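Our next item is chain A:
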Amino acid sequence: AETIKVGVLHSLSGTMAISETTLKDTVLMMVDEQNRKGGLLGKKLEAVVVDPASDWPLFAEKARELLTKEKVDVIFGCWTSVSRKSVLPVVEELNGLMFYPVQYEGEESSKNVFYTGASPNQQAIPAVDYLMSDLEVERWVLAGTDYVYPRTTNKILEAYLETSGVAKEDIMISYTPFGHSDWQSIVSDIKKFGSAGKKTAVVSTINGDANVPFYKELANQGVSSEDIPVVAFSVGEEELSGIDTGPLVGHLAAWNYFQGIDSEANEYFVQQWKKFIGDEKRVTNDPMEATYIGFNMWAKAVEKAGTTDVDSVEQAMIGIEFPNLTGGVAKMNKNHHLSKPVFIGEIQDDGQFEVVWETDGVVAGDAWSDFLPGSKDLIADWTAPIKCGNYNTQSKACSGQTQ
Partner candidate 1 sequence: MNSLSQITEQAREVMRRDTTWPFLVPRKRSVDVSKNVILYLEGLNVSFDGFQALNNLNLYVNDGELRCLIGANGAGKTTLMDVITGKTQCDSGSAWFGQNIDLLAHDEAEIAQLGIGRKFQKPTVFEAHTVFHNLELSLQGAKGVWRALTATLSGSERDRIDEVLEIIGLENARYQLAGALSHGQKQWLEIGMLLAAEPRLLLVDEPVAGMTAEETERTAELLTSLAGKHTVIVVEHDMEFVRSIARTVTVLHQGSVLAEGTMDQVQNNRDVIEVYLGEEA
Partner candidate 2 sequence: MAVAAVLLLPTGSPLAHTEPTAPAVGSVLQQLPGASLKKTGDLVRQLEQVGGAEMRPLFEVMLAGDLYYVKESGQLLQIQKNSDGARMGVSLFEGKSLGEFNSRDIKKVRVNNRLRSQLRDAIARIELLHGDEAAQKAAVLAMLDDLNEQNLRLLQTAQQAGVSAEVSTLIELADAMVQLRTSTDTVDRLAAIEAMQGRLETPVRNQLQRLVNSDSEQDVAVVAAAQKALDKISGRMEFYGQMEQLFFGLSLGSVLLLAAIGLAITFGVMGVINMAHGEMIMLGAYTTYVIQQLMPNAIGYSLLVAVPAAFLVSGSVGVLIERGVIRHLQGRPLETLLATFGISLILQQAVRSIFSPLNMQVVTPEWMSGSLAINPVYSITYNRLYILLFALAVFAALVAILKKSSLGLNVRAVSQNRDMAKAMGVRTEMVDAMTFGLGSGIAGVAGVALSQLTNVGPNLGQSYIIDSFMVVVFGGVGNLLGTLVGGFSLGVANKFLEPATGAVLANIIVLVCLILFIQKRPKGLFPQRGRAAE
Partner candidate 3 sequence: MIRIEKLNQKYGGTQILWDLDLDIEQGSCTCIMGRNGAGKTTLLKCLMGLLPASDGRILYEGKPIEGSPAQARAKLGIGYVPQGRDIFPLLTVEENLQIGLPARRDGLKKIPERIFELFPVLKDMLHRRGGDLSGGQQQQLAIGRALVIDPKVLILDEPNEGIQPNIVRQIGDVVTTLNEEDGLTVILVEQKLGFARRVGREFRLMQKGTVVAADKMANLNDELIRQYLAV
């Protein structure tokens, strides 16, 4: 019997394994689940797992391997933006289909990729709104790892804060290398910056591994969430499971999903996950939900299209809706990004988040930021007649699109 092949392109070794392995397991769990439901189009699903080993060129190579050698029908993969950028030309050349489940800096929309993680307007902007309105924050530290996601997000936030009337000297920006582990000076600077008598908050786009030492240093230098709250965009339940969260209670994170959110679907998902992975202590997180939504949407789209043919599925995907784990319904928009709700959670001492704020309804993901001069006129629309990822609403043309 023929199968439908699902490629899994997540690093299982190297620096990113820490985050991506979970997503590999999530896809395997979804494939299992789908097969138990009878597969798709009467065929079984078969997962093809490869390890791109946190090596960016290897991502491209493995994507090519999946598409040409394994002939997979869809790929779930990537975490870092650079890996996605590396894979992008390959999926476009070979007309593959990829689901990308991680929050990212936006500024991209490809016909062959569906972005189920948050774009900056679904994470960063609401978080800043919350801090400004509810916590009356007036002074801002934008701390990030030095790479494209934080750089872009901070650019957007800077522009956004300035339009909201924050003075330049009330914004401090600090970048650190990947895996930075000595935060003494920076935390001390933050402390000083925050002692000017105005309520101060840190907006953290610090990546993965650097977070643990960062929070440890915060706690030890006595920066409590009540004095200077930190809102993070890359710290979820999984990251917290590696930290002693006692001293971090009250710091914040903005996501489209928290494990702690009460809903039947979520409870089922969490249980299913714990069972699948065989560990009661394992947690779920936002990229997992994004994978979950992406996978289910794809399955729905394949049923709808009646084929796994990429062009048909791509068109069928647009407008597909699927219930979020947190209640409400996610919808795939014309720009290949999702509409999802946004939550702000506070860290609890059990390593979970307590939602303290949420958007009224869903927020539609922007492929192009309204706050960057280069892209405020761009939109992505993969339906006729525009059918392009970077349509300029001023010049009424797709910039630089190779046909």
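Regarding selection, all candidates are chains of the complex that A comes from, given by their letters.
Note that in this section a residue touches a chain if its C-beta (ideal position, glycine included) is under 8 Å from a C-beta of that chain, and two chains touch if they have at least 3 such contacts; residues count from 1.
None of these values were measured; they are calculated from a predicted model.
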Open item on the list: If you apply the contact cut-off given up top, which option from 1, 2 or 3 ends up touching chain A in the complex?
Closed with: 2
Task: Parts of chain A lying in touch with candidate 2, wherever the complex brings them together - done: 12-15, 17-18, 21-22, 134-136, 146, 174-177, 179-182, 184-186, 188-189, 195-199, 209, 212-213, 216-217, 219-222, 225-226, 229, 238-239, 241-244, 246-247, 249-250, 252, 279, 346, 348-349, 351, 354, 356
